[in-house]
Every structure is written in structure tokens, then in C-alpha cells.
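Yeah, one chain of the complex is gone here, protein chain that is, but the others are all in their spots.
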Amino acid sequence: MIDHDLLARVATVNASAEFNRWAGFEVVSAEAGRVTLRMNWKAEAGQYSGFLHAGLIGALIDTAGGFAALTRAGMVLTSHFSVNCLAPAVGNAFIADAQVIRAGKRQIFTRVDLFAEDSAGGRKLVATGETILMTVGA
Amino acid sequence: MIDHDLLARVATVNASAEFNRWAGFEVVSAEAGRVTLRMNWKAEAGQYSGFLHAGLIGALIDTAGGFAALTRAGMVLTSHFSVNCLAPAVGNAFIADAQVIRAGKRQIFTRVDLFAEDSAGGRKLVATGETILMTVGA
Amino acid sequence: MIDHDLLARVATVNASAEFNRWAGFEVVSAEAGRVTLRMNWKAEAGQYSGFLHAGLIGALIDTAGGFAALTRAGMVLTSHFSVNCLAPAVGNAFIADAQVIRAGKRQIFTRVDLFAEDSAGGRKLVATGETILMTVGA
Partner (left out) sequence: MIDHDLLARVATVNASAEFNRWAGFEVVSAEAGRVTLRMNWKAEAGQYSGFLHAGLIGALIDTAGGFAALTRAGMVLTSHFSVNCLAPAVGNAFIADAQVIRAGKRQIFTRVDLFAEDSAGGRKLVATGETILMTVGA
């Protein structure tokens, strides 16, 4: 269930990051511990074969994981993230679905799935990742 | 010692990736098993506090690791990469120094250090990472 | 649904590894792409505070991931694994639940959850992990 206050809060942080605006990241949904982020394909996001650059795969995973953590712990800083490239990231859009696995006082752990969406709306899992975030004391 | 043929080859691949051109990645040096990549700061690369976005930290690490692998194994595909954010990534430029740790027939493992450069040319280690790449059969 | 042929096959590999026998790893269930591994607590498995040693957390995650891959691809070799320690690993038994996320021709990716079981049979997620395995050509 989408939490509209949370969604507005996450969307505000998203809009405040210049890279997110350049990339066209859009916060599609947010609830406590879970955020979905979407990016439409654009040519400037490509690697040498024209697939989504692994750097942007990582950016989507890191950002979605950070936003999921934000729903549980307020402002956070990325400490670590990892990315598994499962299949060529080709699509009209990319959707990162992030979930908090454990929210401690000092650290938040998340898992993220990244899907490619084709022109018919079909989705394929193309990458997975993990993020570890540090809480930022009040 | 810079290998000028290798440098030209890596620079050509770098120039063929639209994201690398947008980000302004520049291949500074290349030798067998080692590549240095540089990116000048620009506002569109920032996260919400105006530091370099962790996604771009990852993009620099993934790209530099892939280029180091390329010097040993030709075209490769990223399988996995991870990023440790050690300190706020603030600087005039960012330099990723990637080294091949092990080049097998099917997999290449690299380690990458990412430095921030200040206006006086001083460098600080702000992130580290690892990449695993799959060789692409001829 | 447990596949009894697969279970027997995985249990045979498990019994062939001396460390697994020492640790007391038991294959509880196996189906295509999913394996559950169990280990009863014993004092020799402890770190300095008497919790399960992170090395054994990793061993359970690596082993369960490898067995899940084996159900899809036969013999495999660990290429990479990672471990997140979410909470102190204290319990009467530990259960690693591994799932194949992607089985390619050359690489298998898995995700693993590690639960601690208390004396009443209650379970708590204490660690998560990922494994990447290379297939071993016939």
C-alpha cells in the first residue's frame, strides 16, 4: 500500500539530487521499508553496446536502497553496495524494487531487484543488489 | 609505464559509451592489468548534499575495473561489482585506479581505489571497490 | 516440494566434504533451485563472545548457495560470496535457506537467508548472503 506522505517525502529528496534529475529517476511508490524507483531508457545512459551502463544499474540500486532505508530511518549515507549483473540490461524502462531487510540503530541493510521493462510492459529481472547504509544522528 | 597502444585502445572503448561521454570519463593511463580513469566534478553528478553520487562512484569503479580487465582479456562483461564509501566524495576531480588481481580464462577479478582531488592537487582515498568480469568468447 | 532424488544427491556431496561433516551440516530439503541446510549449535563453532563465528555463518551461506546451484547445474565452484551479519547469531540451530536467482551457462547467482532457531523452535533472520558460482564443464 502506497503511503502518500512517505512518497512525497522520498520524492522531495529524489528531486533534490542533481544526478537523479539528470537520470530521470522517478519514485513510483513508497511504504515503510519498501520503495520502487523507475527510470526511462535514454541513450546517454548506455555502455559501449548500447545496454544500460552498469554504473546506472548501480545508481538505481544504491538510490532505491537508500530511499527504502530513508522510510525507516530518515537521512542515511551509503556505506557499501554491491551489484550482480544477471542479464543484459535492455529495455524501455528500468524498475528498482528495494526492501529493508534489517533496520538497526546504526545500520540499515536492504536488498534490491532491478527489472527491465519491454515495450509491451513485460518485466525481466536483470540485476540484483544489496546496500548497507549508516544512519545520520539527529 | 603507460602503454600507448593499450591507452588508445581503451580510450576508443571509453569514447564509444554514451554514458562515459556524458560523465566525462577520461582514460589517463593504461598498462597491462592497470588503468587509471579520471572525471572532473560537475553539478549534474551530485547527490542530495552535493557530493559525488554513489552511483557515479560505482560507475567509475565498474568502468575502471572493466578497462583494467580489457587490457588483459579483450572485451568483457561486468558480472559483479561492489563499492565501499569511505569518506564524503567531494573534490574537483575523481581518479579511479584499477588493478587486475587475477585474470583467469573465464573470469577477471579487479580491485579499484577511488581518490578525490582537491584544488591544490592533493588526493584523498574516498572509496574502494571490486569488480568481477566475464570474458567474452571470440 | 522436496525432490527426494535431488535431496539424496545433495546429501551425498555434503557427506563427501570433511568440513561439512565436522560442522554437522545437514541437508534438510532440496528442490530445483532451492536448498535448506541445517547445523546444530556446538561450542567449537563459537567466536569470542560465544555466538556463531562469522566464518561459520559464511560457511553455511556458501555451502547452501553452492548446493542450490548444484540442483540446477551439477558440480560448481564458488567464485564469490558475501555475508551480512544482521543480528547476533545465537541459537540452538542455524538454518540456511538458499535460492537460485539466475542460472546461466557459466555462472549461477544465489541469495541465502540464515535463521537462528531458539529452543522453542522460533526463528530469527540473523544473516543474509549472496554467492556466485562457476559451472564446471563436463
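In order of appearance the chains are A, B and C, and numbering begins at 1 in each one.
Everything that follows uses one rule, which is that a contact is a pair of C-beta atoms (placed from the backbone, for glycine too) under 8 Å apart; a residue touches a chain by one contact, two chains touch by 3 or more.
The structure presented is a predicted model; accordingly, all values stated were derived computationally and were not measured.
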Filtering C:81, C:94 or C:115 for touch with the omitted chain leaves C:81
For chain A, the residues touching the chain missing from this view = 79-80, 82, 106-107, 132, 134
Footprint of the hidden chain on chain C, which residues?
-> 13, 16-23, 43-48, 50, 53-56, 58-60, 62-63, 66, 77-85
Since one chain isn't shown, list which residues of chain B touch it in the complete complex.
-> 82, 84, 86-87, 101-102, 104, 109, 111, 125, 128, 130, 132
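Note that in this section only the chains that are shown with their structure count from here on.
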Any idea how many Å lie between the Cα centroids of chain B and chain C?
-> 34
Touching two or more other chains - residues of chain C = 82, 132
